[in-house]
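Yeah, one chain of the complex is gone here, protein chain that is, but the others are all in their spots.
By written order: A and B. Residues from 1 in each chain.
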Amino acid sequence: MYYLIIDLLGVVSFAISGVLAALQKRLDIFGVFIIAFVTAVGGGTIRDILIGIEPVTWLQDNIYMYTIIVTVIFALIFKEKLKYLRTSLFLFDTIGIGLYTLVGVEKGMVAELSAVMCIALGTITACFGGVVRDILCNDIPVIFHREIYATACVAGATSYFLMRLLPVPDDVVFIISVVIVITIRLLAVKFKLALPSIYGKNEQ
Amino acid sequence: MYYLIIDLLGVVSFAISGVLAALQKRLDIFGVFIIAFVTAVGGGTIRDILIGIEPVTWLQDNIYMYTIIVTVIFALIFKEKLKYLRTSLFLFDTIGIGLYTLVGVEKGMVAELSAVMCIALGTITACFGGVVRDILCNDIPVIFHREIYATACVAGATSYFLMRLLPVPDDVVFIISVVIVITIRLLAVKFKLALPSIYGKNEQ
Partner (left out) sequence: MYYLIIDLLGVVSFAISGVLAALQKRLDIFGVFIIAFVTAVGGGTIRDILIGIEPVTWLQDNIYMYTIIVTVIFALIFKEKLKYLRTSLFLFDTIGIGLYTLVGVEKGMVAELSAVMCIALGTITACFGGVVRDILCNDIPVIFHREIYATACVAGATSYFLMRLLPVPDDVVFIISVVIVITIRLLAVKFKLALPSIYGKNEQ
């Protein structure tokens, strides 16, 4: 129950970020809903398909669809106010990627994949909803040229496997790993950290 | 047999719409064929993958591939004439989405998914071939900012489940639902109906 609530918080947060992206593209209501939907469930869907979990998760429980419908309706009603909510949205989004990363890691472990592949699946779960959103909106995916984002997911997922070598209960390892993702992401934004550029000064 | 003929009519119609889109992008013949192919089978492929029907439908029967090859050849030979066929094409396309919607719904039911998810799968079957076409052509998918299209699919798929509560034979319910999709789409285009804009006048 606790788990489902946080999971749906992630869905809500990503759905709102999808609505914000769609509003900038002047889509109709159906387009806005689709963008919100793929942003919220896209990463998990790609993960499920790569592993072979089918029907994919959101097809198996209507709660995801209903949550997204309600979120989109609220987001459209209060769209004027959303700009004042950027900080809260950023926090939701950050909590979302933290949790989604570890959910992806654990799904990989259930499928008995290697640690490296579990880390990859966690990162895909957290990040690729946004990638699909950007592709549908005809943008270059923002995670490819933005401050530390996927990197936080990789770091949190990696620390999960390192901590499991220690005598720490699994639940605690899970929670600490989520916190690591969130902390790295928050610090990166606060201190404007970014991955090193691969260009020299002259080229830019 | 009757079923297969209508199914292939949908394939033909969507393939032609793919050829028309590709011609505007000045692709070579192979590019035109690929765009036609994904437009015709893309929606059903995404549906199959989400449900877990694998190999996907078009891999299991060469008739889809052959139909698309023949259609593309004809479309390229008669491409000068295609502009005069817009009305016929629109009718084929409309019949196509009507049928594809209900095909998708029934595939979802065979997989024992909920009514809401069957409606979603029907809409995906009908609409996402066009979405993939537009992404490959580097456009924002047209269904996201066009008059009633996906909405007609949702309405027809929903009415299918409502009618099944009545003592009506399944075949009749299927046909009436297809007609509902087609009718809504025709009326929307005839009367230039569109989904309500989510922008105020000033913003546009």
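Here is the rule we go by: a contact is a pair of C-beta atoms (placed from the backbone, for glycine too) under 8 Å apart; a residue touches a chain by one contact, two chains touch by 3 or more.
Predicted model, so just to flag it, every value in this text is computed and none were measured.
Of the listed positions A:9, A:69, A:82 or A:113, the one in contact with the omitted chain in the full complex is A:113. Shown as candidates are A:9, A:49 or A:176; the residue that touches the absent chain is A:49. Against the chain not displayed here, subunit A makes contact via residues 49-52, 54, 111, 113-114, 116-117, 120-121, 131, 135, 138-141, 143-146, 149-151, 194-199, 204. Listed here are the subunit B residues that touch the chain not shown: 22-23, 25-32, 34-35, 45, 49, 52, 54-56, 59-60, 62, 65-66, 76, 79, 135-138.
Here is the rule we use: only the chains that are shown with their structure count from here on.
In this assembly, the C-alpha centroid of subunit A lies 30 Å from the C-alpha centroid of subunit B.
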